[in-house]
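Can you keep this structure in mind? I'll have questions shortly.
Yeah, one chain of the complex is gone here, protein chain that is, but the others are all in their spots.
Let's look at chain A:
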Amino acid sequence: MQIKILKPGILSTIQDLGRMDFLSQAVPTSGAMDTLSARIANKAVGNPDDFAVIEFTYAAAELETLTDVLVAYAGDGAILSINGNNLPSERPLFIPKGNTIKLKNNPDGARTYLSIVGGWAAKTVMGSKSTYLTAGFGGHYGRSLIAGDVLSNDPITSQLSKTMIKKLKSDTPKFLNWSIPKTLLLSSNRKVIRVFPGREFSKFNGLSITNFFSSTFKIAVNSNRMGFHLEGNLMLQRKKEELLSTAVAPGTIQVTGSGNLILLMADCQTTGGYPRIAQVAAVDLTLCAQLKPGDSLQFEDISTEDAEILYLEREKELNKLTTAISSRF
């Protein structure tokens, strides 16, 4: 199966669930910013969760099917369409050869993930197909996609994927009348982000902590896959102390020397020297990935134990989904 990129959009890269095993050498995790959507796009075509997907940022991308394809998409940055007809998300889509798929603006979010049966083919670098642009490795030749790129899938080994192709094969775009209920996995208010206290939380003064949990913050324009700058009340330490650099992770909220917040995302450095006021619960980091510059968010305090429980519940639900999808075919 093959597609050709006609328009790449703002930033389109190949990502999987990240590169965990080389953090000690300062190689960032990378991977999909919204891992939940990437996993759902994969599940929807019968792939394992960690197969490579295309991460589109906002809309404006266009691609052409050079062969018949079985794909799926999830995420809130765009709505896929063919000849003006919207394609539904979170379910397998059979698109015959010669169709142009356009990504239309979706005001709900920022990033959209496109999976294909077998996963998008790319060289595995250090255990992952994720693109890391700063060092120019992973994904499609270590770079973001450009017009004219032709992408293929890896061989299809999943029996479920093969069954889906058989059932949906048609001369016109075809899909079933059901979808993966992704919204059931998310909290109802997507602008409230749950966090637990970071290591240096208690170094901040009372007013700062009160403001941290009661005021809103705005995503600044200079936000990217490395991290989001947040505009809002300044966080001040009771006593200024120099910290030595130590490990940080996606979801870590650092406070700069001037008191501004930086929320670290997928491509963040592995170590940092700024005090860490909080850590975003892993289950809500996927919500952050859908925020755009100008969007507001609020933080809600939870315990580390609750964050772990939420994580485990999410994983359990995702496992159930895999079984549920198989039973449909």
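Simple rule for what comes next: a residue touches a chain if its C-beta (ideal position, glycine included) is under 8 Å from a C-beta of that chain, and two chains touch if they have at least 3 such contacts; residues count from 1.
Simple rule for what comes next: contacts and distances are computed from a predicted model.
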Inset, instruction - Assuming one chain is omitted from the figure, identify its UniProt name from "Spore germination protein KB", "Cation/acetate symporter", "5-oxoprolinase subunit PxpB" or "NADH-quinone oxidoreductase subunit G". - result: "5-oxoprolinase subunit PxpB"
Inset, instruction - Tell me which residue among A:Ile14, A:Val27 or A:Ile277 touches the hidden chain in the full complex. - result: A:Val27
Legend entry - Residue of A:Thr163, A:Ser179, A:Gln237 or A:Thr270 in touch with the missing chain, whole complex considered: A:Thr270
Inset, instruction - Sort through A:Lys167, A:Arg199 or A:Lys218 and give me the one touching the missing partner chain. - result: A:Arg199
Legend entry - chain A, residues in touch with the chain not shown (by the definition above): 20-28, 123, 125-126, 134-138, 141-142, 196-197, 199, 201-202, 243-252, 269-272, 279, 281-282, 304-305, 307-308, 311-312, 315
